[in-house]
Structures are given as C-alpha cells and as structure tokens.
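A protein chain is absent from this complex, but the other protein chains hold their places.
Note that the chains take the letters A, B and C in the order they are written out, and that residue 1 is the start of every chain.
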Amino acid sequence: MTAPAEKPRLSREHMLDLLKQMIRIRRFEDKCYELYTQEKIRGFMHLYDGEEAVAVGIIPLLEKRDRIVATYREHGQALVRGVPMTTVMAEMYGKQEGCSHGRGGSMHLFDQATNFYGGNAIVGGGLPLSIGLALADHIQRSDIVTTCFFGDGAVAEGEFHESMNLAALWGLPVLFVCENNLYAMGTALAISESETNIQQKAACYRMASEAVDGMDVIAVEAAGRRAIHAVRESGKPYFLECRTYRFRAHSMFDAQLYRDKAEVDAWRKKGPIMHLQGWLQANQMIHPEDVPHMEADIDAEIAEAIAFAEAGTWEPVEQLTRFTYAESIFPANR
Amino acid sequence: MTAPAEKPRLSREHMLDLLKQMIRIRRFEDKCYELYTQEKIRGFMHLYDGEEAVAVGIIPLLEKRDRIVATYREHGQALVRGVPMTTVMAEMYGKQEGCSHGRGGSMHLFDQATNFYGGNAIVGGGLPLSIGLALADHIQRSDIVTTCFFGDGAVAEGEFHESMNLAALWGLPVLFVCENNLYAMGTALAISESETNIQQKAACYRMASEAVDGMDVIAVEAAGRRAIHAVRESGKPYFLECRTYRFRAHSMFDAQLYRDKAEVDAWRKKGPIMHLQGWLQANQMIHPEDVPHMEADIDAEIAEAIAFAEAGTWEPVEQLTRFTYAESIFPANR
Amino acid sequence: MQQATTQSGIIDTSYREAVREAIRDAIKRDERVFLMGEDIGRYGGCYAVTKGLLAELGPERIRDTPLSESGFTGAGIGAAMAGMRPIVELMTVNFSLLALDQILNTAATVRHMSGNQCGVPLVIRMATGAGRQLAAQHSHSLEGWYAHIPGLKVLTPATLEDARGMLWTALEDPDPVLIFENVMLYNMTGKLATDAGPVGIDKAAVRRTGRDISLITYGGSLWKTIEAATALAAQGIEAEVIDLRSLRPLDDATIMTSVTKTRRAVIVDEGWRSGSLAAEVGMRIVEQAFWALDAPIGRVCSEEVPIPYPSHLESAAIPQTPKIVAAVKAALGRP
Partner (left out) sequence: MQQATTQSGIIDTSYREAVREAIRDAIKRDERVFLMGEDIGRYGGCYAVTKGLLAELGPERIRDTPLSESGFTGAGIGAAMAGMRPIVELMTVNFSLLALDQILNTAATVRHMSGNQCGVPLVIRMATGAGRQLAAQHSHSLEGWYAHIPGLKVLTPATLEDARGMLWTALEDPDPVLIFENVMLYNMTGKLATDAGPVGIDKAAVRRTGRDISLITYGGSLWKTIEAATALAAQGIEAEVIDLRSLRPLDDATIMTSVTKTRRAVIVDEGWRSGSLAAEVGMRIVEQAFWALDAPIGRVCSEEVPIPYPSHLESAAIPQTPKIVAAVKAALGRP
C-alpha cells in the first residue's frame, strides 16, 4: 500500500482495496459498538462511521518512515496505518497486549512500529506535537512527512493558530488534514467559526491548501497524493480540508439533539462506502461476490481480534505506577 | 476631546491639541526614563516613544462610557484617556496615591473612572478580556465600544486567534488596535509571522479592517473615526493596524542588538511629533511660540506629578494582603 | 440514593438535576447571570447537566462557545468586570489547563493589580475526577492544585444540597469562584427540600461525628470516606468525617476542633499525593494542633501516575474505601 506514484490509480484491484479498507473500519467499529454495549469496551469511544474515506484515501499514500498524529477518533487511522487489529482491539479492552499496553484505551492508540503518535483526547492537542515531529525531520533534513489529523472543532483553538503559523513560518513538512464533519460534538461549524470555509484558514498563514469531498475516497486519494507530494518535495506544510460527516453520535454519550435525523439520512446516502461501491458497479469493476468475500475476510479478522483481546491479560495491579517515568531511571516504580 | 463627528477636523486648535497630547506623553516618558535611572521607578518600564500618534489619534474619539484595554506599554493610553498624570506618576513610584493604589506599577495602570481596564503584562492577555467587556455591552444592548490595544507580537498567540474569532462570530463591539512597531522585544515581524501583513488577519475572521500609517496622527484619527463609527453603528468588531515604530529600547533592559541604529534613525525622521509639527509649519498653522508654550504647560504638569508622587505615601506593610479578595468578604485580610 | 417517592416539600432528585436547577434558578433570579461554555446548549452538556436549558432560557443566557477555552474564560472575566455575573463552564478540569493564563494571570490578579478597582465576580464550573475509564488526559483531579492560587476561591460540592446551593452563593461573591463537580456524583440520587436554596460556603461540614479519628475529605471522596467510617464503626472505631466543602479558603477552625478532639487524622483527597491538598491540610494540623496529635497524620491520595484506562488500574490509582479503612487502622495502630 505504499505507492507514491503521481497519477491516480483506478485499477480494479486498487479500487477494491480501498473499498475493503473502508469496510474493514466500518465493520470493526460496528463490532466495537456492540462490545461497548456489552461493557467489554469502556470510557469514551468515538466512531469514524461515515468518515472512512479520509483515512483510507490518505494514509496508504504515506511511506513507512512517515509519521501520523491523530485524535481520539482514530480507530480508522490506526487500522489503515497497519496497527494490527488484534492489538487495537486488545487496547480497547484495556489488556496489556494492547497497542498501548492497555493504558490508553480507545482514545490513545499508539504504535511506535508504524510511527503512529497517538490518539490525543485534547482537541487541538496533537497539532503542536506534529509541529515538533516535523521540526525534528526538518532539522535532520529528512524528507519524512508528518500527517496530522484533527477536526473542524479544533480550528477554534489557539493551539491550531500557533501551530499553523509555526509550520508555515519555519517551513515544516506537515500535512494538516482537517476532518470537517460539520460538528464539534453538538456544535455546528457556524456556531464555532466566523469564517466557516476552513480551507481558507490556510491562506491566512500563507500555506498551500485544498478542499476535497471527503466522502469520495478517490477524490481524497488524488488530493492526498498531491498534498503529500507537495510536502515531501518542498518540505513545507500543506492543508487539506476533507469535507465529511459522521453518521453516528459523537461518542457513546450523545443524544444527538443538535441535528435532525433527516440531515443524517441525507448524508448517509452519500456515504463513502456506498459511494465507491456504486461507482464500481456503474463502471462494472466489481463482481457480486467481491463484497461478501471481503466481509468474510474482515469478519474473520475481527473474530481473531476479539479472541486475541479476550485472551489478553490484565496487567497486575502491582505494576500500577509503571510508565510514569522510564524504568531504567525509576526502578522503584516498577 | 469627545468629538464623534464624522469628518476629519483640521482646525488649528484641534491640530495643536493633538500635537500637545503627543508632546505630553513624550515629555512625561522622558522624565520617567530619568526617574528610572534615579531608581524612583523600578521593575519593567516600557516607553511609547515614537508610537504616540496611535493613542492620541484614537482615544480622544472615544466616549466617556467606552472602555479601554491596554498593554504594559500603556502610559500614553492612560494619559490621553484622562487618567491624571499625578496618579499615573504616583503609581509608577508605587505610592498608594497611585491610580492602582501603587500595587501595579508601570505595567498595571488601572482607572475605573475612565473605564481604563489596565495595562496587562501578559502579551495577548488583554484580548480575551476585551471580548468579555464587549460581550457584556452586547448583551445589554448598549452602544459602548471597547478598544483593545496590543502589539504585533501578540498576533502569534493563541489568545489572539480565539479572541478574533469570538468577536467576529458573536458580533461584539470591539475595536482591535494593533500597534505594529515591527518588533516583539527583539523579534522582527518576519521572525514571528508567516504572513507579515497583519491587517490581512482580520479577513480570516470576516472582520472589517484597515491599516494606517501610525506615525501620522491625522491619518490615525481619520481611520479611528471610521473604525469607531463602524463599531458603534454595527455593534461588530473592527481591526485597525497602526504601522508604527518604537524609538527606544523595548524596556529598560534591552541592548537593542536586533536592529541597526541606522534603522532607528531613519524611523526617527518619520516621528509622529516631528511629522505633525512639520505639517503644521508647512501649512502655516503653528506659531513659533506654540510649542514652547505647550512644553512649559506640560513641564509644569510633570513637575506637579512628580511632586505628587514624591509626597505620596507608602502603603503600610501591615496591609500587605489587601486586595487579594474583596474586603467586605475577607475582613481578616485587611 | 433513594426511590422516587415525592412527599410534600421534599423531592427525589439527582446531583445532576440539582446543578441544573441551581443554574436555572440563578439565571431566572438575576438578569446579569448567563452560562457560557462548550456544548452546554444544543448538545445539552457533556454530562447532560444543562439539558433543556437552552430551549427554556434562550441562547443569550445559555451560550454555546467554540473550542476556545482561554478565549471564553477571558470573556467571562471581562463580562464580570463589566457588571455581568457569568458562569463559565469549562466542561472538565482537563481542558481548564488551556485557560490557566486567564484564570491565574487575570482573574486571580486583577483586583490586586488594580488596587481594588476591578473585581471579577465570575463563577467557573467544571467536572473533575476519575472513575469513568477516561484515561490519562481526561481524569485529572486538580481542584486541590487550583486551591494554591490567592485570589481564587475553590468549592467542591459533594452533596445534593451543596450542588443546589453553592452556585448562587458563589455568584454573589465579588471574587472569582471555581466550582468543581466530581464526575462520579452526577448520577447520585437522593432527597432534597423543594425550597432548597443558597448555602453558606465558608464552613466545612461535619458529616459524621466520632471520637476516635478525624477523616478529612471533600468532593467525590466524601462518600467513600463515609462508607469507610461505617465499616469502621462495625469494628468499634468511631470516625468523624469532615467535608471541607471549600478548598480555598480552608475552614481551619472546624478541622482543628475535630482533630483536637480525636487526636488523630487521615486526609482523603483524589489529587495526586505529592503536593496534594491533603499535604496542606496535614501541614496546617501540624502548625496549629501538633501537640494534640497522638499519631502521625495519614493521607489517602491518588497514586503518582497518570490515570490508566483499565478499570482495575484506575480503581487502584484513586482513593477507595478499603484504603481509607487501612489508613485509619494504621493511624490507630490497629491490626
């Protein structure tokens, strides 16, 4: 999945792969929802339902050495990046086999092996972090790209402003990906921003930018390719606004009083999976058995992940204070 | 000095008044400098030398009921607003007759009587405050204008961004006056901002704006009149960038390593006092004795202020913990 | 804690509803009062505290804000200085860190810097505490930490009466008051007088009397401490339980009266142990009642670790009833 070629790839194989990745996230999260109601997963859990085209369109374009910073709504990013579904699921269970040793849960998936610098539960909190990762690469004159995902709500935060300015001022290789799903919890964009065109914010910092239909994975991928190419070649930041929508509640505690069912239904019709599937059908690029096959594969993977998580172990309570400091320094904390 | 008429007033009387107010600030601060070297004034002291046209161009246009929020470089604002020079000087001495009871010093001049909400020593810290003052007026449907002064350096702060957005989003009657003197301490604008055209920031928030030559008091006054009129009529914010320069060091601890003497000298030639004096001479609106007369008046006022401050009293040390809480509630703190 | 049966003058309610009623009451009572914060209106509040209030009171009194903690906290400060009585909701203490400059450098200092000309009659509410498996960035208990700052007052309502009554008193205060609502209390139910209203905020409350030891606590830990006291009573140990209610200022008199009587103390505090409010309370006892002590003061605090996600580790990280019982026994030299 690391294909930095410059032209859109519209091969059947590639299209089906994109479709499968989206379905993989969707079905994984549908299962998480179920597991949440069974109290296997606890805490805050934020689903990506409806937004899959963003992670799937962009992350496979990244090189292994590239870095990712995400939000608390990051299951999709982690899965697409290649964090094993087993360890993601175990993390959501809180088992020590989880990708963050069970310490983080749904909002804090980390994976050093894939340069996945975490879910971050502070809105906007990942932005300054991404500046620093990119600064290190800039100083070391590497061509690594740091991709930072964040929501439309984060744009109102001071940390957004400071990060945008620093990235542009210092010329840092960051791809800013705004997942504009029109709401921050229950706050519609127009309640949050005096200028609701988020892409335009980039110009305020003299940063290159583009806005794309975030429900169309092919469009996201094309834009992502342009964006990543630009960052890698120039070493400078780039801002990509992906216009998308979340179909489900903000988290598991949300009565969705702030929007009509009709609005959600209308967006559902533009869903990224449906959209691509329809396109593939219209172009006769998909066989009737393709999706069932994919689903079977995915379901097997999910079943395996659940089995892995179920079989996982609780960290002994004696180890409670571990990981507060590096262990070599504070042996007493072991 | 409260003349909200819409047209520029170019009468001799008015022009001479503007000149006098600028000279008044300048001479007051020259004296402060001297007093600082005599250790009568201590702590951080920031002089307005070169920037007088900004305060003098704008503040007299405000109504008595209007509000002002300033920075640590606020002697000029306080004096023009009508905080008595005596109490300003006593404050800088730290005497209890000072406008902030001696507790604040140079950076924290406050005066409830003129709605002067302080010097603020946190760069950008006054911006959210101004939003709140204006929010109160907005809710109460008054036509009060809050004018918030801040420097070019503040623009990089997250608090600037949040405040701009809130003002524009909620439609609050704030006049933002950016005193762009090209440096934040030793940091030139280009080291601080990816977009160095500060006026343009306003558009990012859909806020009306204007940039003006901050060395030309007549231009500042004209722009200020337009701006205040706009805020008062619309209830919406307005952004005024005043392009100016500080002739002296940032504070009393600044070797000015970051700029050439030649640059300072070049700007000095555009100084606001010289500029207006030259214009008045060219237009035969000033008599040779006018300036000496003014200076004599001002010097008398300064002498009186010093006498007042010298005669002022030190607050008894037994009262140390006063003003931490309202006294009626915490009598023990008296 | 009781079934829903309504008798004249008494209602069954919850902590959440008591806070909501306090907000509604304040807004109706005084036209200068309004509430401002993230998702308090259309969403109904992240813990459903403000549900229904937007429809009832309108968007000028229930003002949804963007994600701009510093900006709207500062806006609350300014509005308070200009004569309003704002309530700023910071959603949770975890996000209040983004507003700390405005809280410490402006709200807490303006009265002093201005020589008493500008007061900030602002109330800032926020949820605090762990227990919902929200992990390291969403589980802080920093109310004791905030109590370090002169110029602020810090309240921690632990009962329905205080949830209902502290807000109005705080709004009448001429200085900034922070109210910390422990997240684990929102669902707590119980009885409340229909005419419950403002309560004093200057005295700690003795929630249980006892002669053997003083247990000093506040907020979410109060109920665990009472549970511990009940368990101890079964073993013949009579603990006095003090609910501090206000962490700044502290009501030294009530603490010292109790400790002087019991001669022993354990302090229970959900803050991290080092630099905890418990340390301050302990130190004050040492300063003011040292000679009355028959044993070292104990404390039960949170362990020195960011709060972990898994339930068993989270529980182990914060004070729990068995730990309180054990600390009391240690202080009494009992097995």
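In the analysis below, contacts are C-beta pairs under 8 Å (C-beta built on N, C-alpha and C of every residue); 3 or more make two chains touch, one makes a residue touch a chain.
The model shown is predicted, which means the values in this text are computed figures rather than measured ones.
A.B. asks: Per the definition of touch given earlier, which of A:Leu133, A:Leu189 or A:Ala202 contacts the omitted chain?
C.D. replies: A:Leu133
A.B. asks: Which one, C:Ile11, C:Cys46 or C:Ala108, makes contact with the chain that was left out?
C.D. replies: Touches the omitted chain: C:Ala108.
A.B. asks: Among A:Thr71, A:Ser100, A:Ser194 or A:Ser251, which residue is in touch with the absent chain?
C.D. replies: Looking across A:Thr71, A:Ser100, A:Ser194 or A:Ser251, the contact with the absent chain belongs to A:Ser100.
A.B. asks: Using the touch rule from the top, list residues of chain A that touch the missing partner.
C.D. replies: 67, 96, 98-104, 108, 110-112, 117-118, 120, 122, 125, 127-137, 139-140, 158-159, 162-163, 165-166, 169, 322-330
A.B. asks: Provide the residue numbers of chain B that touch the chain removed from this figure.
C.D. replies: These residues touch the chain not displayed: 42-44, 94-95, 102-105, 107-108, 120-125, 153-154, 156-159, 184-188, 191-193, 250, 253-255, 257-258, 314-315, 317, 320-324.
A.B. asks: Counting contacts across the full complex, list the positions on chain C that touch the omitted chain.
C.D. replies: Those residues of chain C that touch the unshown chain are 70, 94-95, 97-98, 100-101, 104-105, 108-109, 112-113, 135-137, 140, 144-145, 147-151, 248, 250, 271-272, 274-280, 282-283, 286-287, 290-291, 293, 295-299, 304-306, 308.
Heads up, the rule we're going with is that only the chains that are shown with their structure count from here on.
A.B. asks: Find the chain most remote from chain A, comparing centres computed as mean CA coordinates.
C.D. replies: In terms of C-alpha centroids, the chain at the greatest distance from chain A is B.
A.B. asks: Distance from the CA centroid of chain A to that of chain B, rounded to the nearest Å?
C.D. replies: 47
A.B. asks: Taking each chain's centre as the mean position of its Cα atoms, how many Å separate chain B from chain C?
C.D. replies: 41
A.B. asks: Mind pulling the chain C residues that touch 2 or more other chains?
C.D. replies: Residues 66, 68, 70-71 of chain C each touch two or more of the other chains.
A.B. asks: Listing for chain B: what residues touch at least two other chains?
C.D. replies: Answer for chain B, listing residues that touch two or more other chains: 158-159, 162, 165, 169.
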